[in-house]
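This is the structure I want to talk about, given as structure tokens.
Part of the complex only, each chain left as placed.
Here the chain labels run A, B and C in written order, and each chain numbers its own residues starting at 1.
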Amino acid sequence: MKFGVVVFPGSNCDYDCYHVLKHVLGRDTDFVWHKDSDVSKYDCLVLPGGFSYGDYLRTGAIARFSPVMDAVRRHAEAGKLVIGICNGFQILLESGLLPGAMLRNKSLKFICKYVTLRVEETDTPFTRRIAKGALLRIPIAHGEGNYYAEDAVMESMHKNRQIVLRYADADGWITDEANPNGSRGNIAGICNEKRNVFGLMPHPERSSEAELGSSDGVKIFRSILDVAEAN
Amino acid sequence: MKAKVYVTLKKSVLDPQGKAVQQALSSIGFGSVKDVRMGKYIELDLGSTTAPEAEKELKAMCEKLLANTVIEEYRFELN
Amino acid sequence: MMATSEITPEILQRHGVTPSEYEEIKRILGREPNLTELGIFSVMWSEHCSYKNSKNVLKLLPKDGKRMLVKAGEENAGVVDIGDGWVIAFKIESHNHPSAIEPFQGAATGVGGILRDIFTMGARPILCMNSLRFGKIEESGVKRLVSGVTAGIAHYGNCMGVPTIGGEVYFDESYEGNPLVNAFALGLARKEEIVKARAEGTGNPVFYLGAATGRDGMGGASFASKDLSEDSQKDRPAVQVGDPFLQKLLLEAVLELLKTGCVVGIQDMGAAGLTCSTCETASRGSTGIEIDVKKVPQRETGMVPYEIMLSESQERMLVILKKGREAEAKRIFEKWDLHAEEIGFVTDDNLMRVKENGRTVAEIPAKRLADDAPVYTREEREPAYFKKLQAYDPKSAGPAGDLNAALLKLLDSPTIASKEWVYEQYDHMVRTNTTVLPGSDASVIRVKGTKKSIAISVDCNSTYCYLDPYEGGKIAVAESARNVACSGAAPLSVTNCLNFGNPHNPEIFWQLKRCIEGMRDACLAFDTPVSGGNVSLYNQNPRGAIDPTPTIGMVGLIEGRAPVTSHFKKAGDVIFLLGENRDELGGSEYLKTLFGVKAGRVPRLDLAAAKTLVDLLLALASKGLLASAHDCAEGGLAVALAESCISERGREIGAQVSLTAGRLSPEALLFGESQSRVVVSTDPKHTQAAREVIESFRYPYQEIGTVGGSQLSVDGLLRIPNKVLTHTWRDSIRRRMEAR
């Protein structure tokens, strides 16, 4: 299982993802520069968080034109895995690899804090090691995580079971108070119809070591390992 | 040739920023303001080109980059 | 060089150059300066760059220590050895005035500037902190400042990917109209990676890297160019706009470049931009430097040399390369999409020479310009208020009445209340090293690949510094050392930002000197040398000066252990109070919040006891005996107990406490601010061991209760449910910021 962590100008969680994959999980991991156009040797690509191109214009809007994105698209079309975290999720939305778009948080403020996530779907390569309905404590850190999709898209995502993570309260209820950013349906993470592309606003790489306060995030990365290593 | 592009959120999309601005206006004495919608205003210098050409290019720029048509609408003016 | 006589007394005055300084300039040049040269001298000899009014008192601060690799004043930031080949570079700097004019951009560029100082040293910035001070939060103007400043800090730090892991926010009327924004940054490097800001090697090329130069931040000096260029007058921005994205690229490119070994010296362009970076690198290298302003990338048209040399546009660096290694460097600049231009070279004539299209427009001995600014010793006088306010008897305020209500009022006071509303806007977790998140006494960052952690605390009780600058200066250092020790870290070194009023006022200068003397004595007692800092004078509003505010940034080191946090951990743990409760309500937050009184004799700090306490905490921590440790500061013991119960969201827990009052009034017992006290808790199985350690240090202590339940109860005095404490304390600032 070989991971590639894509580095865009302004990415700043690239090293954090690399650290978890390489040092915590001991997997073969490279950085992939955004001007590269060959990603064929990787099984899973990680689009990390940060402020690619300063988040200017819209989050992810400029990064999606980076040369590497054509390769990411082909990689996804070939059924290989892509996970976009925070800014990486925003890039996946802008590039159309996932449906919907991001608006500014309803508080209009950047928010960095731990949230509780409820795992809605477990038949994805990214959550298969986790029980359905399980609660994960993972931090968010974003100014634009207010997910929006129009009604028809919401319906089809629902029908295809693409809504993977939702913001929940400590008891697992999906409430407005538990929604940190105004996201439609408390959506925190979604996958595509083929289930090989996953985007989420929370940062699993920040909660993958007990020393940091939670290791719930590592469950997501471990799920990915299982998939590939079973194949 | 110069162009002005206006990018606004679609009517169906909630505008948190507009709402916050409206509340702020109301708190400083402009309570009669009924609605506020925030958008982007982009001025471009297109260099030397013709109007039809510019029109075509602008449309492409908006579709590809300047607006996200999932949530936004755009219009532009040339002069 | 032409010897024109374009310098009129009026021009001198507008440059803030005194007649005697002008005579000195002429002596240095052997002729009259032209306008460009005058501009260059005026910025280099400004208070900001030359410390002319503070240098003589700054000398009092101890700079030496066995861990100090780069000492205060030598480079952009001090460097401290943390062992095993690792070093840290850190500094705190003010951006008060720009933040008052435009809070968002002012604070943002303050963060940008301090980060540049750190990575210029070859160290990767791994954390930011800040100290913010505002007037009363209820005022709408203050709210605008609070939201602008915090959003600005978030904007820059978050985008750079450097976690902002803590700081302090303090509210007091004296900061009305003159907020303080002090930004701290710390970077990590291997010892051999530290680089110097030196221009060495005649003929080596000088590169300009980063953003193009515009007419930014020339506020004070702007008039002078009026006659020089027409379009400069219109729309001159008094504030600079930061581009954190560009700086993120600069950061990565510079660190990559430094690894290649093709850099001779590097310096950021901060205050006084090109002027300061060229003459300082030449002065430090004992060389000369020649640049041509026509080669400097420019954002605006028609800029004259004066403007280019004085511009304070952000996100720019000066890089001196080894000759012949240019191509290597250029590849890195291109990789990061950065604009670089060769603008000059190192010379051997010790001059800073500025040309415009080959014509010399300024020529100044670099060392004299950079290092020989005049130094003044100002007159000092004990302020009229000093004795009068000392004489105030806190008892005259009368009793608190309902003690529960008094505690809630203190917890609701924005200075004491949770700063969650502020730090939630900062990405405090990026880089996945923050092992103690904001909210404890000190924030802690682990150093990956080692068993080391770094603990930081930024502190200053400016009310104390106003009422008694000497004690206040001492206490600021002692409190920050105590905070760091509460996390289990050994205090290593201090950086400081001296925020004061106008030094020409003898009473202000007295405050400055007395604060520094207090800091000196405390730094000596803790063996924490001052590694650097910054001075910000002339902090005044129409009603007078701000309270003296020597912000201390204390850095400590934890080796091979997990950090300790402030919060009680589990029911049954035993609570100790280390230290003595005395009758010390003078200068307290209690008097200020409940009675609107800022007066009295501030608590005395015994340095020997303070040092013993630090050693004791380290001994307890190293033996793994501490479940929690939280120091008593503003609001006294009652606030410390309450915070120990509720400071961790979702893990609130109560405590059952009983105190022996002795001769103290309940008010003094609960809310007095006696120094060198810490509330600690231990697992019952460690209680005996903890007692033995404490007794071996002969430090006064009491066993005051146990952790558990859902309320804070202090026998006969207080009883408040956690829910009420939490709601009051956690949401105080949010409530006020969101109130319309």
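Following the convention adopted for this analysis, contacts are C-beta pairs under 8 Å (C-beta built on N, C-alpha and C of every residue); 3 or more make two chains touch, one makes a residue touch a chain.
Computed from a predicted structure; not experimentally measured.
Peer 1: Please count each kind of protein chain across the complete complex and record the totals against the labels shown.
Peer 2: A x1, B x2, C x1
Note that only the chains that are shown with their structure count from here on.
Peer 1: What's the distance between the Cα centroids of chain A and chain B, rounded to whole Å?
Peer 2: 29
Peer 1: Measuring centre to centre with CA averages, how many angstrom lie between chain B and chain C?
Peer 2: Centre-to-centre distance between chain B and chain C: 40 Å.
Peer 1: So in the complex, which bits of chain C are touching chain A?
Peer 2: 151, 154-155, 158-161, 243-246, 248-249, 336-337, 423-432, 434-435, 437, 446, 448, 562, 650
Peer 1: Looking at the complex, which residues from chain B come into contact with chain A?
Peer 2: By the definition above, chain B touches chain A via 9, 12-14, 16-17, 20, 65-66, 68, 70-71.
Peer 1: In the complex, go through chain A and note every residue touching chain B.
Peer 2: Checking each residue of chain A against chain B gives 57-58, 61-62, 65, 93-94, 100-101, 103-106, 108, 146, 148-150, 182.
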